[in-house]
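Only one protein chain is missing; all other protein chains are in place.
A and B are the chain letters, set down in written order, and residue numbers restart from 1 in every chain.
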Amino acid sequence: MVLKKYRLTEAKMKEFKNQIRWLLELIKLNIKSNLEYRTSFWMQVVGMAINNCAFLVVWYLFFQIFHSVNGWKYQDMIGLNGFVSAVFGLCFFVAYGMRRISKYITFGQLDAYLVLPKSPLIQILFAESYVSALGDLLFGIISLVIYCFIAHLSLGTIILLPILFILACCTFTGFNIVGEAIAFWIPNSNELTDALFEFMLGPSLYPNSAFTGAIRIIFTFIIPAIVVGGMPVNILLKMNPWQIILMICLSIFWLLLAKFIFDQGLKRYESGNLTGAH
Amino acid sequence: MPQIILENLTKEFHLKIKKPGAHGWKSLFQNEKKIISAVDQISFTVDKGETVALIGPNGAGKSTIIKMLTGILFPTSGTASVAGFSPWQERQKMAFKIGTVFGQKSQLSFHLPAIDSFRLFGRIYELDDAVYEKRLQELVTIFNVQEFLGQPLRKLSLGQRMRCEIIASLLHNPEIIFLDEPTIGLDVVAKRELRDVLRSLNKQWNTTIFLTSHDTGDIEALCKRTIIINYGKMIYDDLTQNLQRKYITIKRIYVRFEDKLEGFQMQDVTILNIGRYGVSLEVDTSKRNIRSVLEEIIRKYSIVDINIEDPSLEEIISNIYQKANE
Partner (left out) sequence: MNNWYKKLKKYQEIIRISNNEMFASPGNFIGRIVIFCLRISLFGIIYPYVFKSSNLTSINGISVIQIVWSLALVQIIYQFSRKTYQDIRDEIMSGQIETKLNKPYSFLNFVFVDAMGKMPIQAIIYAVTIVLLLGTVFGIPHFTFVQIIGLIILFILGVILFTLNMILLAICAFWMENPDPVYWIIGKLSWFVNGTFIPLAILPASFRTIATYFPFSAPFFLGRIFEISTLTGISQLIIIQLIWIVVFAFIIKYLYRLGIKKVSINGG
């Protein structure tokens, strides 16, 4: 009996190990294929990092005029922009496939993944990489480090930062997948999908403290714009266990919803046959 | 038990049709919906080790069938079983047992050497490193790809690329391999090499081969059995050699004469062409015995040379399509 249980866990361990080894190989390959073109790689990365500094300048000018927004000061905008950029950067650098799903659907490119014995969703996620996102990630990390110093964050909250970061990444990924999977139902909907993405990313970069009342609820529960930046920065500023729990719940919710909608959509997948792809 | 079973497999597509003349603003509202049966109540079985060709004109539903059997598309109705699994319900389990090659869609990374992609496939199929290495060595030898294994895929020729594609789909030693137009775009030499390799594959490991193709050469060289589909319906399912036997009711005779020809005539024979020293004839063997034709020619004329030919497989097949359409 004991032996049997042991064997079961051993099989599971092997299964787990296989999955991890596969995922690592997938990500490695993805990044490797981008490194093939080295010069343009670094130009894009550095270009994007500089590009992002423009946001910081805009908000600097804004806070020169208005000083504070519902308790948020300019330094918090560094934290917010850093956090959102890092989430965006990591997700798109290793898993840009999340923004390509609709194209895969429209042009029938899911075929190659469907015939393999692994989750097609995960394969697609890690199949592509957005090079300049590495610039966003670097910019984000540097900004967050600076923020930790100028906002005098305590060691405890700094330890919390990676956890909040992972939760935000999960929500970000889940929401993107849901938006892209619309293409299963409405072909050629890429601009509609872009609109949804914009609805999350656009507001997430504004001083989130200005979102109050109904707008705050919409940007938390319907479009997680606050969840991927404003809420974690708020938690760093003022420790709030309820908000942490909310972030955990929302990240699980979006991931599950993404999986559910994608699986439902697969049943309608037409392999580019008659979806009007030219 | 057969390895592949299809029962009344059906797939319908919903098509939006734009009304002619509906442009700009109007096109927002004036769409009509139409249902097309791409695959209509198809049933057949395939045993282990068989080599089957699925052929038909463009849009006949070949690819749709292969896509349903490999778990890419959900059928509208009907059932299927591949290697003991339902393709769309147990897709991932089935995937360990099958290999797929789509001639027009690459599974390998375009920017990286094939060897990198192979390693990923090794992980995807959860092969132990030792097994993977051994199998890769075997395949590399069979397919003769050592030289360009380390070059990025984009630098390879189409034929070399296709060989790499097939290796990727064979790493896990599948029981069945599905190929959708594997020789499309290849030159004559590359086509022949590919067919040789696939044939030896079938012999060596008894791998079932199921392919769709436009190229009758693929079918003649590779497939013992042929299934013909037209407008989503099955119109022929038998041995490839029977295809010729059954449908060859026509023979062509080319005759060259010693003397200048004047006023050639013959009953129940179609005269295709008359030259000064020769004729080409078509004989429908159901109407007139070929022997009597030859006898008549020899009796009446002094001949230099005579050739009797069967029509090509391609002609036979296009004949079958035409008959089905009528």
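The criterion applied here is as follows: a contact is a pair of C-beta atoms (placed from the backbone, for glycine too) under 8 Å apart; a residue touches a chain by one contact, two chains touch by 3 or more.
A quick note: this is a predicted structure, and the numbers were derived from the prediction, not measured.
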### Query
Which of A:Met13, A:Leu35, A:Val58 or A:Ile166 touches the chain that is not shown?
A:Val58
### Query
So which of A:Ala11, A:Leu24, A:Met43 or A:Met239 would be touching the chain we can't see?
A:Met43
### Message
Among A:Phe126, A:Tyr206 or A:Tyr269, exactly one should touch the missing chain; which is it?
### Response
A:Tyr206
### Task
Can you list, in ascending order, the chain A residues touching the missing chain?
39-40, 43-44, 47-48, 50-51, 54, 57-58, 61-62, 65-67, 69-70, 186, 188-195, 198-199, 202-203, 206-207, 210-212, 215
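Just so we're on the same page, only the chains that are shown with their structure count from here on.
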### Task
Can you check how far apart chain A and chain B are, centre to centre, with Cα atoms defining each centre and the answer in Å?
44
### Query
Okay, in this complex, where on chain B does chain A touch?
13-16, 36, 38, 63-64, 67, 70-74, 91-96, 98, 100, 102, 105-107, 109-112, 116-117, 119-121, 123-126, 152
### chain B-touching residues of chain A, taken from the complex the two chains share
18, 21-22, 25-26, 29, 32-34, 36, 108-112, 114-119, 266-271, 273-274, 276
